[in-house]
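A single protein chain has been omitted; all remaining protein chains appear in their positions.
The chains carry the letters A and B, assigned in the order they are written, with residues numbered from 1 in each.
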Amino acid sequence: MNASAGHLREQFDDSVQQREASTLGMWTFLATEVLFFGVLFAGYAFCRVIFPDAFAEASRHTDMLLGTLETAVLLSSSCAAALAVREVQLGGRRVATWLLLITAALGIAFLAMHGLEYVAEYREGLIPGIRYTQHGPHAASMQLFFCLYYFITGFHGLHVSIGVGLLLAMAWRTHRGAFDQDYHTPLELTALYWHLVDIVWIFVYPLIYLVGRAA
Amino acid sequence: MNTVEPAARSYLEEGYGLRSWLGTSDHKRIAILYAVAITFFFFLGGLAAALVRLELVTPAGDVMSAETYNKMFTFHGVVMVWFFLIPSIPATLGNFLLPLMIGARDMAFPRLNLFSWYLYIGGGIFTLACLLLGGVDTGWTFYTPFSTMFSNSRVMLVVVGVFVVGFSSIFTGLNFIVTIHTMRAPGMTWFRLPLFVWSMYAVALVMVLATPVLAMTLALIGLERLFGVGIFDPALGGDPLLFQHFFWFYSHPAVYIMVLPAMGVVSELITAGVRRRIFGYRFMVYAIVGIAVVGFLVWGHHMFVSGQSMYAGIVFSILSFLIAVPSAIKVFNWTATLYKGDITFDAPMLYALGFVGLFMLGGLTGLFLAATALDVSLTDTYFVVAHFHYIMVGGSVMAYLGGIHFWWPKITGRLYSEAWARFAAILMFFGFNLTFFPQYILGWEGMPRRYHEYLPQYQVLNVLSSAGATILAVSYLLPLGYLLWSLRHGARAGANPWRAQGLEWTTPSPPPLHNFARTPQVDGGPYAYEQP
Partner (left out) sequence: MIGLPQASGFAGRVDALFDTLLALSGVVVLGVFAVMIWFCVKYRHGSAADRHGESHRHLGIELAWTLIPMAMFIGLFAWSVKLWVVLRTPPADATPVYVIAKQWMWKVQHVGGQREINTLHVPLGQPVRLVMTSQDVIHSFYVPAFRVKQDVLPDRYTELWFTATQAGNFDLFCAEFCGTDHSRMGGSVVVQAPADFAQWLQAHAGTGLAAQGAVLFRRFGCSGCHDPHSGVHAPDLDGLYGSTVPLDDGSQVRADERYLHDSIMLPQLQVAAGYAPVMPSYQGRIDESDVLALVAYLKSRSTHPEIVDEYR
């Protein structure tokens, strides 16, 4: 008796069809996520073309150390998630559970670090509409950078939080033996979602943190 | 083809309490939940339209203040676009019929389906709250900087409402795509799908790809309103035109979300009314897909005089002309389907023929608007208002009603009164034309849209239009009446009262919970009506 037989939903003919449907569903959902972030990136690209200097200067106000650490953390977490799926595919359970917990913990670390960034940015007066104390010739158009920065990272952070929740749920289910070599679709799909969250950040990082820092 | 399964409990008999409805995962019950909700919003939006037309009977603004009028047409637009037209056919007929037409027991994700309905209701609550707390006066298009920096109305509430209902759209689309890809019965290859299913597929793709853009655009407006700064703010060097690009990038495909399902319905109604295969099935499929794809490339035709460059105008113009080609193919193919048919003129067929005529009129005027040199004069006038109402009301609403009538026996197990239905359909056709044809003339004579007051020379045509609106309103109330009446008093329907082709007609009326006792085996294409 395997895990999948108990998981076959009524609308499906067999577990192959169910797995196909779930996977296609997740990929379609990820496509919509790409479009969500795509609009924000398009807006960013548009403004950056118009205000290259202001964006460069604004980017220098971001915390590159924290940003780089966050990137490293997310990349590692994706690795952990992939390893967790592999463990389950090979029939493991305990190690996989730990890997999922590590992934979630790294996600929480990411959020905490980004929270620190926001606090620092509040203190420095870099939040347009709430607390913005910048002066100088580019101060007005730098606000465009920061509007987009908070929206993009905030929206991304929301996705990270949801991902952490999903990972914890998967860790619990793995621990309880809900998955085995033949059936671990929810786990795969959660990992897929987490990889998307990571990939989005890989675009965010250079766009936000590295503008004007090459010089 | 399978014959009718032995009598089982119908889906309507699987539980009677409120919880059995509000907690259902049955696609058929979810379709009815949607039908009830969108009917409510349709009449609410219709009431707003009635008040607008009432004001426009005289040139002076003597029925309501300018502010109230502006809120009235905005509310009409928001409700009709997002809470009626976009969900109407996909969420009611699509949800009900899709699994039946492909031989499946339900959608791929039934609980997501119910969640989509709750999202619709949630978005609806925000929008109603907006209405009750003062309304919004920006027009359904929310142009910046008026919506972000100048309007004193409840923009945030409606922005949240539309944002939420957008997710309903996205998840419905996702469900459709996965269902059609993975749950077709054995033997039902892509080119054996009924055209309604193809249209649901195309619509789902557009919903899934375009709606996120709307969501983010609304979120950006919301942020700009909340914090006073944003990327559409010209004072910061931001660009109000950027808003228009983002907005129309979604909203143009959105109009195809509104019309593609209607086209799918019409193909089903005509083949059944003519008892003949559709003419040019493959071309019809390519036309559906072509419209969906090219629909993403024409958004700039809403912006010819917006400050967009002359060159962009040229590109969007040629693309807009080209997208008329697949629509023309469909009109010609529907007409050709009549050839050598065995035609009966029940209400669904009357609605379908009405659609073909009115869609053609609306579509031809689209060519006028695609021609940039003409659009300069016609944009932002009543000509555009007439154009889109011909397609959305003369087109989509009539197709929706035709579909509701056609599948009413399947959905409810009852027959409606054919005499009343034919009368209503014909009344609707005349009422519609009287309401909207004068608006073409008003537009080319220069009357701008969204006008609370107007110059006296435009009065005669406005009076005609308002008179037509009264007739149109009656013709919408009639189906509400006789359809509801049939639920209690209508004759019971057999499995296939129209003797139509299609897997949905092989189930009892109404179908049982999981549609098919055994997954059907398909061995032929759609519309396999025998030659006489």
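A few remarks follow.
Note that a contact is a pair of C-beta atoms (placed from the backbone, for glycine too) under 8 Å apart; a residue touches a chain by one contact, two chains touch by 3 or more.
Only a predicted model underlies this, so the values are computations on that prediction, with no experimental measurement involved.
Although it is not drawn, the missing chain touches A, B when the whole complex is taken into account. If you put the hidden chain back, the residue from B:22, B:133, B:226 or B:455 that touches it is B:455. Note on the undisplayed chain: of the listed residues B:15, B:122 or B:145, the one touching it is B:145. Annotation: of B:314, B:419, B:474 or B:487, B:314 touches the absent chain (contact as defined above). Counting over the whole complex, chain A has residues 50-54, 137-138, 140-141 touching the chain that is not drawn. For chain B, the residues touching the absent chain in the complete assembly are 61, 66-67, 70, 137-139, 143, 145-146, 149-151, 234-235, 237, 240-241, 274, 276-283, 305-307, 309-311, 313-314, 317-318, 321-322, 324-325, 328-329, 331-333, 335-345, 353, 356-357, 360-361, 364-365, 367-368, 370-374, 376-377, 379-381, 441, 444-446, 448-455, 531-532.
Here, only the chains that are shown with their structure count from here on.
Here chain A touches chain B in the complex through residues 10-13, 17, 20-21, 24-25, 28-29, 31-33, 35-36, 38-40, 42-43, 46-47, 50-51, 128-130, 140-141, 143-144, 147-148, 151, 155, going by the rule given at the top.
Listing the residues of chain B that touch chain A in their complex gives 99, 104-110, 170, 174-175, 177-179, 181-183, 208-209, 211-213, 215-217, 219-220, 223-224, 226-231, 235-239, 242, 246, 514, 519.
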